[in-house]
Structures are given as structure tokens and as C-alpha cells.
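A single protein chain has been omitted from the complex, and every remaining protein chain is retained in its original position.
Then we have subunit A:
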Amino acid sequence: MTTYLIKRLGQGLLTVFLTVSTVFILIRLAPGDPAVAYAGPLATTEQLAKVRQQFGLDLPVLEQYWIFLQQLFTGNLGTSYSFQAPALQVVLERMPYTLTLATSAILVAAIVSIPLGVWMAKRTDTGKELGANILTIAGQSMPDFWTGIMLLTAFAVLIPVFPASGFATWGGLVLPTITIAILQVALISRMVRREMASNFAAPYLTVARSRGVSERTLTWRYAMGNSAIPVFTALGTRFAAMLNGVVVVEVVFAWPGVGSLIVRALETRDYPLIQATVLVTALLAVLVQLLIDLAYPLLDPRVRLGKAGSA
């Protein structure tokens, strides 16, 4: 177990390191000049050169990378050009907003999609299930920026019950959460339906029914217990993905999270800020994935960590 943990943590750190390094190189290969973005379109060549020198952008890329690595190991990710503050600090200040939105969205998605999926699984091949299926496919097909704008128009403009943007009150959480949850519910409920339907048809369920186990216990203890791993994995990986910033939704609702931050950082070619955002979100993604894997043996006794193909 300890060996497994050390191995997984090592792999995770390597993944994060490679991700950050790749991003470091790629943003410097991409078109756009941070000096122009910083000094403005009217800046003279001398001014631009001065800005480049100030940010260390006049050095060869490899040397920049070497400096970046040295700073990385001291926990310094450089100073954000546009915020004129330590890049890591800027990212960490935004993190709670993204965490709040992601947690709220995944909770709503789980609370709605699990019962919905079970309901659909119990009505396989009926008209009601077909209706629910069409609705979920519609939910899956609506782009989130469109859903967001429609919800804004309906519930912030036409019937102004919720604020249109920002996170000043808890009411501001409602529309972005719903926007994200619609897509997640569509995806996860169909997965729950598939898993539950296959477990409803499993022999152990029929045998349990033959010894008088109630339909309720059969559904929630037997079928759900055996669907737990895929459902939990889906919820966990979607949550991990949301921590990287729900970019489009955050921009639509002017949500002060990591997603809208990365858009701004990219627009202004704010290299240290981009690198810091990628580092933090990659670390979080790796950590959440590790936690999901650690939960597997609790959900299914056949899973033994660190032993390939033992399930």
C-alpha cells in the first residue's frame, strides 16, 4: 500500500512536471508577444525591448526554462505581468471560486442523475424512458455557452430572480451550477441507467429476489452497490476536469474562478500566470485521480491496488 502510494505520487509529480514543461515551451512557440500585450500597441521598439528585458524574455528559451525550473523548486512561479503580483498567489486566490462552483455542480449532478438513471433503468424500453432519453440527449447536445446565455436571458433578464454575473451572493451560484449540471446530468444519468440495467439483469439479483429481498434493497444495495465504481469514477473525473476551470461557463457568468483567469492570462500572454494556473490545476487533477483510485478497494473488494488485472 505504501509502495503503491509512493509510486503513484511519483508518477503524478512526473505528469505534472511534463505538463508544465510542455506548456512552457508551447506558449513560447505560439504567436503573440507578451511585451506588446503589456506595453500596448503604441509602444516604441525601445520600450518593447525594455519590457522584454524586464520579464527576462530576451534570454534564449532554454535559459528561461532553466531559470523557471530553479524558481519552481523554491515555490516561486514568477510575477504575473498583468497583476504585478506573484502568479501562484493570483491563482490560489481564484481557486476557492472554482472549487465552490465545481463542488456545487457535481453535487447537483449526482443528486439529479443517480435517481434519474435508476428511474430510467427500471423503465427500459418504455415510452417514459424514451422521453427521458430524448431529454438527456438534448441536454448533452446543448453547448454550455448557449445554455448559459439562455438561462441568463430567462432568469436574470426577463425574470430577474438571479444575478447575471459574479459571485456576490449565493444566488449567483445558481445559474452557473445549473448550466454545468445540465450537461453532466445528461451524461451521468445515461451511464447510471446503463450500469443499473445490466445489474438488474444479473443472476445474483434474481437469486436475491428469490430469497425475498425487497425491491428497494435490490435496487439500492445490490444493483447500486455493484454500479458504484463506474458511477463514482465518472463523477470523480468530471469533478477533476471542472477544477481545471469551467472556462466557458466562468466567462459567460463572469465567474471569478480559474477558468476566466486562464482566458485572461492567455489573452495578455501572461506567461508566469499561465504556467502557475497549469501547475495548480494539473496538481489538483492528479490528486483527485489518486483519491478516486484509493477509493476503489472500498467500493469493490475484488480490486487490489497496485496489482494489474486483479479485478
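Everything that follows uses one rule, which is that contacts are C-beta pairs under 8 Å (C-beta built on N, C-alpha and C of every residue); 3 or more make two chains touch, one makes a residue touch a chain; residues count from 1.
Following the convention adopted for this analysis, contacts and distances are computed from a predicted model.
The complex appears with one chain absent; UniProt names that chain "ABC transporter ATP-binding protein" among the candidates "RNA polymerase sigma24 factor", "ABC transporter ATP-binding protein", "Cytochrome c domain-containing protein" or "Germination protein KA".
The chain not shown here is touched by just one of A:Y97, A:Y222, A:F239 or A:W255, and that residue is A:Y222. Considering the full assembly, A:A208 is the residue among A:V23, A:A43, A:M191 or A:A208 that touches the omitted chain. For the chain missing from the display, the contacting residue among A:L99, A:L187 or A:L299 is A:L299, taking the whole complex into account.
Summarising the interface, subunit A meets the missing chain with residues 202-213, 217, 221-222, 225-226, 228, 299-302.
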